[in-house]
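Each chain you see keeps its place in the complex, though not every chain is here.
The letters A and B name the chains in turn, as written, and every chain counts its residues from 1.
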Amino acid sequence: MTDGPTILVLGGARSGKSRHAEAIVSALPPPWLYVATAQSFDAEMEERIAIHRARRSSDWQTVEAPIDLSATLKSLPGDRPVLIDCLTVWLSNLVLGEHDVERATDALEDALQRRDAATVLVSSEVGLSIVPDNALARRFRDAQGVLNQRIAEIADRVVLVAAGLPLVLKPQ
Amino acid sequence: MTDGPTILVLGGARSGKSRHAEAIVSALPPPWLYVATAQSFDAEMEERIAIHRARRSSDWQTVEAPIDLSATLKSLPGDRPVLIDCLTVWLSNLVLGEHDVERATDALEDALQRRDAATVLVSSEVGLSIVPDNALARRFRDAQGVLNQRIAEIADRVVLVAAGLPLVLKPQ
């Protein structure tokens, strides 16, 4: 059983989901742990990471976990609030690296349930459009939908952010 | 006037909308009728159909209605709960077959209003992305939006499912 609540923050691109998730964590006593799943392959990505990082104060300690999210989570002090930003980039890293997504999700659920402090996870909603043309995109949005369902099921609270404002999908 | 409630379950790809709709129907006394609109043209589609079918118990009786949904609905016993999964595939069949969507929607509404037991319809939300490049995709998402609005208007209850969790758009 989990002691610290698991909170899933869903939203579209530039919906304000990361900012909302940061606000949840930073309402708790510092220091806070920021688990970044992004790897900067190109200038566009690097710029996004820099913008996110510049917004956060020095009370945040950043850890990178592009692939081994559950191991990283288990290695962190269990009594400090953690923000994981985001599951979509993590899933993308898993899919592109041909890792076993189901097994990685099992391990993530297990790691989340061992934590004593709050864990806030950010993830994208990517399935509200017409069917994508290419097969990889279809496979990815299916995997993202399944992952979001699985984390939502074990989460204590789930919100969907649109235009910076949260809609409660699962109240705590 | 309808006696049995009409319930519309909206959601994105892999949002858990079918599972949610099945849960609504299977909370009622069996047997239940499952109206499948999908036709298996390829291996990907066949796999999806098989997964959905394997999840359902033997209390479900399956009827296929890729095009003539209203006629199928009228031929079924009006006092048994029906799940229609899904309107998006049905609409796709209509558009690709160059059928008259407006007339088919009129007939569907009429058939829904004659039912004595609950009818749960699953449909996709496909309009929350940038404008698609190709004209057919734009036409399809417009038709889907109009269809969802029309069914939502006559429905007694409408929910939007995200990550397996329902948001109530129209309470019963």
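Operating definition for what follows: a contact is a pair of C-beta atoms (placed from the backbone, for glycine too) under 8 Å apart; a residue touches a chain by one contact, two chains touch by 3 or more.
Since this is a predicted model, take the numbers as computed values, not measurements.
Undergrad: Let me spell it out: one sequence, repeated, and 2 copies placed. What is the copy number of the whole complex?
TA: Of the complex's copies, 2 are shown; altogether there are 3.
Rule of thumb we're sticking to: only the chains that are shown with their structure count from here on.
Undergrad: Can you tell me the C-alpha superposition angle of subunit A onto subunit B, nearest 5°?
TA: When the C-alpha atoms are superposed, subunit A turns by 120 degrees onto subunit B.
Undergrad: Counting only Cα atoms for the centres, state how far subunit A is from subunit B in Å.
TA: 31
Undergrad: Which stretch or stretches of subunit A touch subunit B in the complex?
TA: That would be residues 8, 10, 12, 125-131, 135, 141-142, 144-146, 148-149, 151-153, 158, 160, 167, 169-170 of subunit A.
Undergrad: Give every residue of subunit B touching subunit A within the complex, in rising order.
TA: Counting only subunit B, the residues touching subunit A are 11-16, 44, 125-129, 132, 137, 140-141, 162-165, 167.
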